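The complex appears here without one of its protein chains, the remainder shown in place.
By written order: A, B and C. Residues from 1 in each chain.
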Amino acid sequence: MSARETFGYFGPEGTFTQAALGQWHHQHNDAEAAEALLAESVPYATVPAALDAVREGEVDAVMVPIENSVEGGVSSTLDALNSEHSEGTLRLVGEVLVPITFVLAVRPGTREDAITGVGSHSHAWPQVRGWMAKNLPGATYVPTLSTAAAAQGLARGEVGQYQAAVCAPMAAQVFGLETLATDIGDNVGAVTRFVLVKRARGRDGGSSTPEPTGHDKTTLVLYQHDDRPGGLLELLEQLATRGISMTRLESRPTGAAMGSYCFSIDVDGHVADERVGEALMGLQRVAAQVRFLGSYARADRRPVDVRPDASDEAYVAAQEWLDSLR
Amino acid sequence: MSARETFGYFGPEGTFTQAALGQWHHQHNDAEAAEALLAESVPYATVPAALDAVREGEVDAVMVPIENSVEGGVSSTLDALNSEHSEGTLRLVGEVLVPITFVLAVRPGTREDAITGVGSHSHAWPQVRGWMAKNLPGATYVPTLSTAAAAQGLARGEVGQYQAAVCAPMAAQVFGLETLATDIGDNVGAVTRFVLVKRARGRDGGSSTPEPTGHDKTTLVLYQHDDRPGGLLELLEQLATRGISMTRLESRPTGAAMGSYCFSIDVDGHVADERVGEALMGLQRVAAQVRFLGSYARADRRPVDVRPDASDEAYVAAQEWLDSLR
Amino acid sequence: MSARETFGYFGPEGTFTQAALGQWHHQHNDAEAAEALLAESVPYATVPAALDAVREGEVDAVMVPIENSVEGGVSSTLDALNSEHSEGTLRLVGEVLVPITFVLAVRPGTREDAITGVGSHSHAWPQVRGWMAKNLPGATYVPTLSTAAAAQGLARGEVGQYQAAVCAPMAAQVFGLETLATDIGDNVGAVTRFVLVKRARGRDGGSSTPEPTGHDKTTLVLYQHDDRPGGLLELLEQLATRGISMTRLESRPTGAAMGSYCFSIDVDGHVADERVGEALMGLQRVAAQVRFLGSYARADRRPVDVRPDASDEAYVAAQEWLDSLR
Partner (left out) sequence: MSARETFGYFGPEGTFTQAALGQWHHQHNDAEAAEALLAESVPYATVPAALDAVREGEVDAVMVPIENSVEGGVSSTLDALNSEHSEGTLRLVGEVLVPITFVLAVRPGTREDAITGVGSHSHAWPQVRGWMAKNLPGATYVPTLSTAAAAQGLARGEVGQYQAAVCAPMAAQVFGLETLATDIGDNVGAVTRFVLVKRARGRDGGSSTPEPTGHDKTTLVLYQHDDRPGGLLELLEQLATRGISMTRLESRPTGAAMGSYCFSIDVDGHVADERVGEALMGLQRVAAQVRFLGSYARADRRPVDVRPDASDEAYVAAQEWLDSLR
């Protein structure tokens, strides 16, 4: 990845998303270059704003959260990626997994018994409910735009509603807060998955889809035909008959009507793989719509387990056999 | 439904949930009794608190939101219902559909050009984004605990961060606010589904599951075996082979690990129906776990379309035939 | 099996079927009793005649061939068992596997170069084609009613058309013929499967279905609905969702129209097994017709491999769980 590329992220500074982008830079650059890149990276106030910045060429790539091991899919990201003007415009080109640990941060000097309100993002709050019930049972929850925004608000002294923030360790540090408690998440081992998003075609017009690595995943959004019973079963069979495993399925309402859903899914493999290509074509035929969001290397680098009869070799042999018949 | 039963809802007053409970009361009582019941109904600050109130016998039934046609499943409700101590304790016994319309409410006398911040629940905000971008592009979003809480806060004059609330028409009225604009939702036709929840067994020890009506649905939570490829496909086939349609599928993370999901689903039919009973047994055998949340009448009273070979008659005939062989 | 029971077989004496019945007797009796039983057993000229003899109570049980490892299903037996008046009347109660070896038998003194015609059953002839092409390329095939009938005809000197018979070693011995060559079958290891057939209810009115042994199979005939696309797939899914393996599938025309087939199948397990019972009911609902021909011990005594989630225990646990919900 060239050092000339510019990056953005769902901010403000101090969010887990910034940490994810830092992790990405360090994986793809030496330490010095990574720090320089991170310093230049631009925070955006919302996920849609970050995606718009890529779409309009303000930056080359943005990091956004997509899935949390405790709270599930990040709706605003899923919906922004599914939106009609993302089709053919944006591509997921990589992913990063970041362990999520929360701290209880206060303005220096604040004592625990002075805390009557706690600010945090609505995604984070349910992840610390157990700790709160035990340690601050009387405190009221005050929703904020992000966990970092809770810390930032506290630092600025803007609000009188809360005296403590539940946020990332990094946010407490960035905003000069004091940490009263660490690792207060109920789910030790909570992880959030972030994706790096680029325009589908780079400035040179070339595809931004990374080359296959042998440990890739592909992200799709599937829309069913409303009038087709057993629609989801039919879509899953298009994958099963090609020997493809689905590793994530998120349902999202289409907004068209109550009970009308689309499915955001991840499957093992790369669009360049024969079996994935054939499955995509199968889905495209039987689904009302298929949106291809990208093929990229798995963060955990776990190799995809391909049955011999679903390998590229098997597909090529089958094509040659068919050609010989025709 | 006896007038002696006591009710609660996810409050405060003025939420769509209170409106849903009112709708339920009016459907099951004469106007006078309905108003009396609504007046006595108890608001709870959070969905888990409302469910706890039922569990502990504080009230007999509570109304909570479960699914929005634009924003999808209500995570806190789904998670609270899925939680281990709900199994065998709580039952969904009915549902209500409420059209969602939003108004822009202000303290009397506030002019539109004085609005620099708008308060609302994070579920409501994405539903008015289009209107906001066009009419109040400069306003900042301020998250609140509920749409009614935004109105309430405004009425109390507590906050300086926002001068307008996005809320239900009912909330503006309850809190004495002025309505600057009505029907500001981007999705005309948005609907939220609410469910009435009781203890699985009433005070007399009897099952609280309502009798079959011919237009019932059944709500389940399915957990897959992690080590079983094509797990979801296998679960859906248990329904398909019994001729049962799935009308909703929501994925929710189990929290165990990234990518570990359970599925909250609705299927056509009642637990007392032969085909539903056999499918439940099939799911119970092949799934890691099945949670039965309840069988109840569909709000739209659409009769369930049962194939002749999946009718109770077909099941009884098959059982008699098998008995004759054995 | 009581010594008072009477037996028949598809004859004449000297057929492989008689050998199969002898094998059965020896497996279920001491040597002396077995020989006595075999001596009393009645040959019938055709399979339908043998089945009629059981149906009408002339004998208690008959042995008939049902499947050959080289030539496939024995049509006349399959059709006679599928026929409408077998439904509810007859039951397969056991099976025997007999290795098939053919000899070339002649009247004593006949030399190989004098053989211009060879008599045998049309099922046997294709199994010795290779040997014939190599050793008696000029000989003409003459069809006979059975392999034993070829030997018998030769012994009686009735026919001038053939001078040698392809038959079982036993037939050559029974009819006093000389054996010119042994083991002349092209497929070393050819095996024929025979079934023992009784009335569905014994003289005392009790079911003649044997008790489960843990290594049972169940034989069925399935008729599809003509107007149902993917009908066979749907039937097989009724088995798959209950974790049941199909070990044989034979298609047979129904005679109704070109392309109208029914399927004679064997599945692992016994009608008394929960999973088999439920699958039978499922098939009975979705198929146009299901004929149950019997559950009986496998000849090879290979234990049925049952997935834990398809065991009787899993079914009983699922039923108890369902009862607790209802």
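We adopt the following convention: a residue touches a chain if its C-beta (ideal position, glycine included) is under 8 Å from a C-beta of that chain, and two chains touch if they have at least 3 such contacts.
Please read all numbers here as calculations on a predicted model, not as lab measurements.
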Worksheet item: Omitted chain: which shown chains does it touch?
Response: A, C
Worksheet entry | Option touching the unshown chain, where A:61, A:92, A:280 or A:299 are the choices | A:280
Worksheet item: Out of C:246, C:272, C:288 or C:317, which touches the unshown chain?
Response: C:246
Practice prompt. Name, in rising order, the residues on chain A that touch the hidden chain in the full complex.
Written response: 207, 209, 237-238, 240-242, 271-272, 277-278, 280-282, 284-286, 292, 309-310, 314-315, 317-319, 321-322, 325-326
Response to the item:
chain C residues touching the chain left out here are 67-73, 75-76, 79, 97, 122, 126, 141, 143-145, 159, 161, 187, 189-191, 193, 229-230, 232-233, 236-237, 240, 245-253, 255, 257-261
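By our rule, only the chains that are shown with their structure count from here on.
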Item to complete: Treating chain B as absent, figure out whether the rest stays one piece or breaks into groups, and list them.
Response: A | C
Discussion item. Can you compute the centre-to-centre distance for chain A and chain B, using the mean CA position of each chain? Integer Å is fine.
Written reply: 27
Practice prompt. Quick one: report the Å distance separating chain B from chain C, using the average Cα coordinate of each chain.
Written response: 59
Worksheet, complete the sentence: By the touch definition above, chain A meets two or more other chains at residues none
